[in-house]
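A protein chain is absent from this complex, but the other protein chains hold their places.
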Amino acid sequence: MMHMNWKNILSSLTIAANCLLVFFLLFYDRLVVPPLLQVIGRAHPLFLHFPIVLFALWLIWVWVIPKQRFHVSGLAEHIGEWLLLSVAFTTALTALMGVLLSKEPGYNPESLSWHKWSGAIMSLILLLWYIFYQRLSRPGIVLASLLSLAVLLVAGHQGAAITHGDNFLLAPVYKGRVKEKVPLDEAVVYRDMVQPMLEGKCMSCHNNTKAKGGLVMSSPELLLKGGKSGPVLDTSDANMSLLLQRVHLPEEDKKHMPPLGKPQLNDQELTILYNWIRRGANFTVKVTELDPTDTLRTIAGNIFRSSAEQENYDFAAAGDDKIRQLNTDYRAVYPLATGSPAIAVDFFGAAFFKSDQLKELLPIKTQLVSLNLAKMPVTDDELSTIGEFANLRELDLSFTKVTGRGLPALGKLHHLKRISLTNTAVHRDDVQQLLTLKELHEIYLWNSGVSYAEAGDIKKKYPLLDIQAGARTDTLFEKINPPVNQTAGVVISDTPIALRLKHFVPGTAIRYTLDGTDPDSIHSIVYDNRAVIDSQVLMKARAFRKGWRPSDVVQYQFYRATFHPDTVILITPTDSLYRGKGGTTLKDLVKGSQNFGDGKWIAYRSRMECMLKFPKPVLARSVTVSSLVNVGSMIYPPKSIRIMGGNDPGNMRLLYQLIPPVDTLPQSNYLIPYECKFSAASLRYIRVIIEPIGKLPPSLLPAPPPPPKIDPKAPPKKKEKPQPANDKGWFFVDELFVN
Amino acid sequence: MSARTLTILAAIAIGICIISSCFHHEKSAQHSNALPDVVSYNFDIRPILSDKCYKCHGPDASHREAGLRLDIADSAYAPLKNPKGAYAIVPGKPGQSELIKRVTSSDLTYMMPPPDAHLGMLTEREKKLFTKWVEQGAKYERHWAFTPPVAAPAPEVQDKTWPTNEIDHFVLHRLESEGLTPNAPADKERLFKRVCMDITGLPPTLDMMDRYLADNDVHAYEKMVDNLLSTDQYGEKMAVHWLDVARYADSYGYQDDNIRTQWPWRDWVIHAFNKNMPYDQFVAWQIAGDMAPNATKEQILATGFFRNHKYTEEGGVVPEEYRVEYLVDKTKTYGKGMLGVTIECAQCHDHKYDPFSQKDYYSLLAFFNNTQEVGYEGDVGVSKPAKMPKLAIDSNDRKHLLAFMYNKDTGTLSVSVMGERDTVRKTFLLKRGRYDMPGGEVQPHALPAVMKYDTVKYPRNRLGLAKWTVSRNNPLTARVFVNQIWQELFGRGIVKTAGDFGMQGELPTHPELLDWLAVDFMDHGWDIKRLVKQIVLSSTYRQSAVTTPEKLARDPDNAFLSRGPRNRLSAEFIRDMVLSSSGLLVRTIGGPSVKPYQPEGLWESATSGRGVLATYRQDHHDSLYRRGMYTFIKLTVPPPSMIMFDASNRDQCEVKRLKTNTPLQALIMLNDPTVLEAARVMAERLSIGHGTPQEKITEAFRRIVCRKPTEKELKTLTDYYNDQMGQFTSRKLDAAKTLSEGEYPHEKNVDANSAAALMKLITVIYNLEEAITKT
Partner (left out) sequence: MEKEIIEHALRINRRKFLSRLSLGIGSVALGSLLIPDLFKGGEEESIMAGLPHFAPRAKRIIYLFQNGAPSQLDLFDYKPLLQKMQGEDLPASVRMGQRLTGMTADQVKFPLAGTVFQFNQYGESRAWLSELLPHTAKVVDDICFIKTMYTEAINHDPALTFFQTGAQQGNRPSMGSWLSYGLGSENKNLPAFCVLLSKGKGNGQGVYSKLWSNGFLDSIHQGVQFSSGENPVLYLSDPSSMTRDDRRKMLDKIAELNDDSYKEFGDPEIATKIQQYEMAYRMQTIVPEITDTSKEPEDTLKLYGPECLVPGTFAANCLLARKLSESGVRFVQLYHQGWDGHSNLPGEIKGQAKDVDQASAGLIADLKQRGLLDETLVIWGGEFGRTNYCQGKLTKDTYGRDHHPRCFTVWMAGGGVRPGVYGETDDFGYNIAKDPVHVHDFHATVLYLMGLDHEKLTFKHQGRRYRLTDVAGKVVNGLIA
């Protein structure tokens, strides 16, 4: 009775399979199929033939073969039962596989669900049928077999539709239209935006066969013709044509279209319809012909994908795990977008590149569409691997070690659209073989073995090809930038300071002068790092470089401070806003910057008077008042500077009086030393008296006041309460140098 | 034979069955999947409503869809406009409730929330919850946080031995119900570091550790806690959190970002914590100290709290625009920091989730609207260290009234504080929150949804607001603060969203515990030190931080507290740890903020070139070694080493810092001169001391990690030390160059090689994860 047991096992398994099936269907939407089972799932289309054939056999066995011949009692029965059981079993398995397969993307959900359910029902029917086999009377069997036959047909048909396209079976009999997505730049407003909606929501009634209300929408002509109640597309009509009126009527209204209960137009469809008609119901206008800001254009932007993204990849996704494994710190592997099967790979960190890292990508060679190897030490050897990536669209080999030798390996990349060979050793002839690739329309050859001229005639031969030979810079004749002063400090007190000039462009010559003249390329001193400054001078420097025009001249004022007072007493108080560090500000040898708010300056608007006291008499020849002019901020040269000196504060004589030139140019903004030279005198005390410019003539008064942000440190000019003091100009000083 | 096959098969099947089912049980437990017997509105339903529905069917009248409001029972039960005759909710009848129909529907045009709201669908469980709730009568409850806390008795627990105080009863109760068991207590050394860092923000010194380890008294721990609470560093530690709340900074912010003098207020905060000022007084003073009858300078100083926000000195602004902006900031800070509600959401429209109308918002804002403050006092050119109204503090005050203040001569200081106008300024509701679109007038009035504002008891000014805030019946104030303290100690509040106790905030993990703590806190005179002590003494706090994969899976962020807290130190305390372990720390309290080492050019590259903060003038000597909280904060360029460790940028009130883990943090610990200098100084000191290398390594390790190294650790470190020693003696590495870090004077007659080797070793220790972690 062996077969008896086997039957048990088989039937148990069938039950199990069916339980599993039901279970899967219950939690269908949360089912996740691991790769391994995917394989099994994909066997579905193959496996499904077993149940069909077996079922056929069974039918024949039961209905065709005459049983009388079998003398062993029940044997016929057994064979029948066996057949039926195996049908039930294989069906269940097929159904299971189907479920697994159905989880893979790219199936039309509607026909899928039909197929799924019919298949499942088939399996269950057969199970029940088998269980109650013995119990079933002959008519029962007839019924059962007919039923299963019917279901089988349905399931089979749906299945065919899924694999071979909609309506595969009957397609020859009546022709159905298959639509694929249109790229934005081909889309026609009527054909691709309006018509589909009419087909979907109106033409079930308004078609050639039904023609409700005499209206047929199947063709523009008929649509224009309108129906019983007149033309539906009369754009001259005040309320924008009957069609719009009808769709906009309240739903309860009898005349509302589509009628209550039928699928209604959604907002977007309504907007499309409205705008299309408002624009005169043009049947031919293309989306791209519309104004970029046009509502229809905007909507279209969301409906159609521009040809750039159009690319519908026909291969399956690689699976997240695979992608995750391939990602390393130096190799980014990622899908182009959520849900896209296409994969892009970027390599980073030349130091870490190994050619195996390319081979590791072979498992995803189907999905790989964009590969970026810029700057990687890729050689011709690796190109053979790259040649394997048959679906590659974009390939970046710029700054790699590839030469023409390896390029033939890329001949198989028939989808290649864009390749960069920037800064590689490829030549005209090497490139030639790539140009035959049909899809290729961008090629980058800057700094490669291909010259501008050669690039030119390639362009002539292949006008459609976008060939990038790089920006021509060899013809430009620019001005080099000036040198930078990095000298530590500008005040020479006891020891000379080393002159530090720098130019950031290697191999650029710096020349400078100390006599106030502009440096030239012949006579002026060539800078080297031994140069020093030991006196109060104005240094002018300039950069020269082959192939460039000389730079602008830059200048720096250096100051000398021979004698150091031990105190500086401010006799008249500074302005409250700029106290600095009081008297010490003037002797601390710290130069202020043009940002006169930096605390290194003191300022006056009325007479400044201060006393320098030396530990012992000094033999002085000059006093330099280091100051600043910033007309925008009402800071001017002073009216006068007087230097008095002597060995007794009580009795001092005037040594020098300076009347600086007036400067009122609005843009003036510079540091300036006022040097007061006088015949050498032994002095213990020096008194400096400075008269600021004082009241400014209205012409100099900014009116209306310049905005505070221009002159941050000038006092607020509150219009509401005018302060008389405010029209006085400023005088700023940061150091007094005695030599 | 077949029988066997069958049984085997069956066995396998059942096996799988069991495995898979338990493996699911784990998941489900994590999502505490089983529906509760009684669905609670507050804990089960409202969070969903609030998250998924209130956006369009909430308190905000202006954005309400279909006139349906789901946050109030009456309107939720009322008949719908359309479809006619339908009801959103029919208590007891899910089948007839439109709400249930729609959330369970999968029809894109019918379902709720609508797909285009990008709110996501309800999970299966949520749908079930809703249905069950409606079945059970769809009962609404008042939001838990807006009902005054009531102290429930500590619940009974099975394990009687574990709890130390009430806190543990609540925690253990929850643990037992979750089927979790608490960890064993942490070892003495680690616990000690933990509590030192939590109370003083400083690691224990060697001799503290020795004393504590030697002390075997059962109360040893408690004694230490008392000592710690009595140190001045306690106030500093506590202040840091409050400075975040008060968005304290040393500059005005906005583009020119000139210097300001608010640090006297900061010093007051430290002082207040140290003398353990009761929290209700602490808050009341900061809200309205200036208005208290014959207010002292200290009370006035306290109100600096509301003047810490940014002030623009950009030329040409519209003053009123900014005056309003400042009021908005004050209101937000008050709401978030003291009441834990996101009141600011009601500035432009009624609150979308909480029962705060736009009118409520401006009525609250009205309390602050009456200060003498103006929107614009002129640009950076005339910038002053404080903006009116100001408090002048002369050296005399510092001797007597404000003796707590740092009193090196800083001349007469002026601090921005609060001060009322003599005439009342009218407040108007601002449409869309725009300063130039005033609507109807409003009167000062605190949030009715939180607690009635009894105008008989409370005057309609800040004094009244202060009273209202600290009233025994205010449901929020105590809860919010207790929660903040809890968060500071455990790294996660009982309410995770410490700044939002409203509808959208997370629910407390231990509601009863929170309430118990709040009530107990108020019953004992808002005593902060007591509160802290209470918590750190609990067995919950004392658990070891070890975690197992199981616990990690069950409770990733330790919400149920089945293990001790394990958190990275906050930015300031990382610096403090480095300085104090190396013995560099200068323990001066308060005073003007200091400018320690900082990478060059940061201020310069970002400045407008105006104001005294255009260039960074680094300090020297003692100022280089002050605690992190005294580092100068220039709002537009906050100290990078602080920001990278998630310090608040003080731009706005912040009650909870992020905790991130980035490579830049690694770079700081490896290359920040502060760390390198600390390593060097410690190394030099150790190297001139006596003892074997092992002993020195052990000491360095103890100073930094606050425990003795294990054998293995010691070996690893010693190997490294020897290796480095070799490198330096063989001149492969340059000892002198290595030691040339920082401005701190070098020790005399140091052996360069061993010092350098030690320095490298110490750098390694500073870079251990445990070094900057409370473990």
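Going by the order they are written in, the chains are A and B; count residues from 1 in each one.
The criterion applied here is as follows: contacts are C-beta pairs under 8 Å (C-beta built on N, C-alpha and C of every residue); 3 or more make two chains touch, one makes a residue touch a chain.
Because the structure is a prediction, the values reported are computed rather than measured.
Taking the complete complex into account, B:257 is the one of B:257, B:373, B:488 or B:515 that touches the chain left out. Among B:38, B:152, B:392 or B:670, only B:670 touches the chain that is left out of the view.
The chain not shown here is touched by just one of B:236, B:298 or B:500, and that residue is B:500. Remark: the omitted chain is touched by one listed residue; of B:607, B:623 or B:687 this is B:607. Across A:435, A:505, A:538 or A:619, the residue that sits in touch with the chain not pictured is A:505.
Listed for chain A, the residues touching the missing chain in the whole complex are 8, 11-13, 15-20, 23-24, 27, 29-34, 37, 131-132, 135, 292-293, 297-298, 301, 305-306, 308-309, 329-330, 332, 334-338, 340, 346, 348-351, 374, 396, 398, 418, 420, 422, 442, 444, 446-447, 468-471, 473-474, 476, 478, 480-481, 484, 504-506, 547-548, 632, 666-667, 702-704, 706-710, 719. Think of the hidden chain as still there; on chain B it touches residues 6-7, 9-10, 12-14, 16-21, 24, 27-28, 31, 33, 50-51, 118-127, 253-257, 312, 314-319, 325, 328, 342, 345, 352-353, 376, 436, 497, 499-500, 502-505, 545-549, 552, 566, 568, 599, 601-602, 605-610, 635-638, 640-641, 643-644, 646, 649, 651-652, 658, 660-668, 670-672, 676, 710, 712-713, 716-717, 720, 723, 727, 733-734, 737-738, 740-741, 760, 763-764, 767-770, 773, 775.
In this text, only the chains that are shown with their structure count from here on.
Between the CA-based centres of chain A and chain B the separation comes to 36 Å, rounded to the whole angstrom. The residues of chain A lying in touch with chain B in their complex are 5-6, 8-9, 12, 16, 266, 577, 595, 597-599, 707-709, 711-716, 718. Considering their complex, residues 1-2, 5-6, 9, 13, 109, 256, 314-316, 378-382, 609-612, 614-615 of chain B touch chain A.
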